[in-house]
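All protein chains but one are shown at their positions in the complex.
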Amino acid sequence: MSVTASELLAVMGARELRDNTTVFTGVGAPMMASVLAQRSHAPGLTMMVEGGVIGPMWKPGELPISTNEMRAAYRAQALPGITDAFLLAQRGFFDVGFIGGAQIDRHGNLNTSAIGGYARPKVRLPGSGGANDIISLCREVMILTVHEKRRFTERVDFVTSPGYLEGGDARRRHGLLFGGVSRLITTLGIFGFDNEDHRMEVLALHPGCTLEQVREHTGFEVLVSPRLTTTKPPTDEELAILRMLDPARQFIG
Amino acid sequence: MSVTASELLAVMGARELRDNTTVFTGVGAPMMASVLAQRSHAPGLTMMVEGGVIGPMWKPGELPISTNEMRAAYRAQALPGITDAFLLAQRGFFDVGFIGGAQIDRHGNLNTSAIGGYARPKVRLPGSGGANDIISLCREVMILTVHEKRRFTERVDFVTSPGYLEGGDARRRHGLLFGGVSRLITTLGIFGFDNEDHRMEVLALHPGCTLEQVREHTGFEVLVSPRLTTTKPPTDEELAILRMLDPARQFIG
Amino acid sequence: MTIAPREYDFEAARRRLEAKPKAAGPKLVSLEAAAALIKDGDHVAIGGCLYSRTPLALVWALLRRRPRHLTFSRNLMCYEGEWGMVAGAVDKVVTSWMGIGLPWGLSRIQREFVEAGRVEFEEWSHLGLGLRYRAAAMGVPFLPSLTMLGSGLMGVGGSRMVECPYTGARLHAVPALFPDVAIIHVQRADRLGNCQIDGYPHMDGDIARAASTVLVTAEEIVDEDEIRRHGDRTVIPGFTVDAVAHVPYGSYPHECYGAYDSEPEHFTTYVEAIQQRGAGGVADYLERYVYAPGSHAEYLALFGESRLARAAERGRMLTT
Partner (left out) sequence: MTIAPREYDFEAARRRLEAKPKAAGPKLVSLEAAAALIKDGDHVAIGGCLYSRTPLALVWALLRRRPRHLTFSRNLMCYEGEWGMVAGAVDKVVTSWMGIGLPWGLSRIQREFVEAGRVEFEEWSHLGLGLRYRAAAMGVPFLPSLTMLGSGLMGVGGSRMVECPYTGARLHAVPALFPDVAIIHVQRADRLGNCQIDGYPHMDGDIARAASTVLVTAEEIVDEDEIRRHGDRTVIPGFTVDAVAHVPYGSYPHECYGAYDSEPEHFTTYVEAIQQRGAGGVADYLERYVYAPGSHAEYLALFGESRLARAAERGRMLTT
């Protein structure tokens, strides 16, 4: 089967989720990855969706576009409201926060606010939504994104959602006592952050992807793990589940 | 009809409540006064009960003993929970807070914690419950109590619930930006607090009660309003409603 | 640095609330009479979230009055924000995110107005804005939080830090937001203003407690007895509410949990017009859907009964 970029992200993202954990998942690719994990190796995974939805069981063919709609709440275990949902994250109930792409820099900071100056931007972007909260409050955070040079930049124009900020212990200095970005999953590979300066480091490449491609599509120097590996391609089972969930290919492209 | 002390307090308390207002009512006599007001001149009165009960319509013969039971919640309009109920008071939604007796001093401070030293008291009393919150947060507060010398003391042993504290602008100095005790309704009369030093002042005597009785049963000097009046005795209608509500005379004595 | 002191002045906000009568009396009015309680210059907090339980009928009735200098705040701002900008009604938008959803791309109207400095755009994180409303609902001027720390968002509204007097930890002191008006759509209300919400409550309970004036539309006006039979379902107590209007399909073509689904195809048509004609597309839409119909029923008639019925059928299907 040929694999779309969205399918690749969903599969690679899903594999990073462990069974019997909780995930606070943002809209788009993270949702697909989470629901795939739930339907495959992680039946004990509880999803929290930003609209204040805990533990839904989405209906195949009726996946949600937004985090705040009936499809997102389908067969939810609880619907505590938006603020209380995020407060559960602040309390520490979410093992993983899972958010989608944006402008990103070497320290995993995300910009979804403005390209160019903030006050009078060249391009005004939609804003944080819950991304800042998820990245600030979950125990660890994973980011799923298409790997494009315009997205991967030395320093984001504006820090909407803090990765490791200036690196090192900057998060803690700013009062972010918990969490941090553990994984970046792109269409080229899996990335982590080194333990000291928290700079982006490639841990694995997807089948057929090369370090040259990573360098070509990244606007800064990426560290390479001494234990660089290659991911396993999406399996037929994984793709079949995705296609069962999204028969109209509205989300998987 | 002969009138019990509890009936007198309920009637005199009820008359102080205005129609189309909200009252945060404590357990005991204030509850009787509130429900009487609601059934007589104040059908537009909304009661809040400490157990997190908004706007109940109590069943005659099934009045609640505590603020946290099914009888208190009977036909409630809303049941927001205890903390959220008090937070509505903090926000300013309650015109009147209505609480029961205790040790009280000339500035309307209440003690329901301890007689004698606090740490190793001579008599340990039950504690604040919601009285401190009601007196701190409602727009104005009325206190209903039997008038006994042991209760009316120069200075309470411990300020469980702040009236005017040391008097004057002490409430504001301590950060209590809102409210204050407006009325004290006892078995002898109706009391207010003068505008400057906030000392207790008798405004009206119940029929058959005298200033001498007030002085005899009060452990400090009470100011006398230049416009001292006499209250009207409980009417047959008022007493009939009370007795309809409490046919077993469990609350009205 | 754009937060207005009026937004977090809890003492003044409380005085405004104290000055309001809190009668347990009937509050039923027409949609138009409810909207007429909003004054030029007001900060209007909009209930629901994105395209869910948006009080669109109230926005509709409000814009028909050609208001000026409003602030719109909302957790996730959908196209009602675009309407406000293009209609010239809104000077400032306070939100965490603006658009319709991923399939519809960036909001071109947001881009046009913000990039040209034609509207003040104040961005908070989703929880940050939620805590602003929550602080106000609780009657306090701020709430401590760990969110937004270290990010550029701290500087946008002018956020300050607070030190915990017990642990010494420094947290974000999220400033309260006391709106002048909250507009909310719910499934059920009674004549006293008690509101019950099915499904996700979004932030509606908080904005109802936070605002000085609360306007509600309801799919259904039920007997007080029905509310009292399930008092534990009441999300907004009647005494917080100033006016209730009975408006079936009051969120349409946005969704109302259990009652009807949203209309993504309608959103697509709306966005296509903007892609073709920019703000002119919105202006045409407002003309056709907001200003032209003589009543909300006429507005609904533009969609047609069978389309409304299908949305209701999908709404039932998605919640059973």
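For clarity, chains are labelled A, B and C in written order, and residue numbers in each chain start from 1.
Criterion: contacts are C-beta pairs under 8 Å (C-beta built on N, C-alpha and C of every residue); 3 or more make two chains touch, one makes a residue touch a chain.
Quick caveat: nothing in here was measured; it's all calculated off a predicted structure.
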The omitted chain touches A, B, C
Which candidate, A:V3, A:V27, A:L63 or A:L87, sits in contact with the chain we can't see? A:L87
Please pick, from B:T4, B:N68, B:S182 or B:S225, the residue that touches the omitted chain in the full complex. B:N68
Which of these, B:G13, B:G51 or B:P234, touches the one chain of the complex that we don't see? B:G51
Looking beyond the chains shown, say which of A:R39, A:R71, A:R106 or A:R139 touches the absent one. A:R139
Which residue numbers on subunit C touch the omitted chain? 5, 8-11, 139-146, 160-162, 164-167, 169, 171, 173, 175, 197-201, 229, 232, 320
By the contact criterion defined above, which parts of subunit A meet the unshown chain? Give residue numbers in ascending order. 19-22, 43-46, 53-55, 57, 73, 75-80, 87-88, 90-93, 95, 139, 177-178
Even though one chain is hidden, which residues of subunit B still touch it in the full complex? 27-28, 50-53, 59, 62, 65-66, 68-71, 73-74, 79, 81-83, 86-87, 89-90, 113, 118-133, 136-137, 158-162, 165, 170-171, 174-178, 250
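Keep this in mind: only the chains that are shown with their structure count from here on.
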Hey, which chain ends up farthest from subunit C, C-alpha centres compared? B
Based on C-beta pairs in contact, work out which chain pair has the most and send it over. A-C
Measuring centre to centre with CA averages, how many angstrom lie between subunit B and subunit C? 39
Taking each chain's centre as the mean position of its Cα atoms, how many Å separate subunit A from subunit B? 56
Could you work out how far the Cα centre of subunit A sits from that of subunit C, in whole Å? 28
Touching at least 2 other chains, the residues of subunit C are none
Mind pulling the residue numbers of subunit A that touch at least two other chains? none
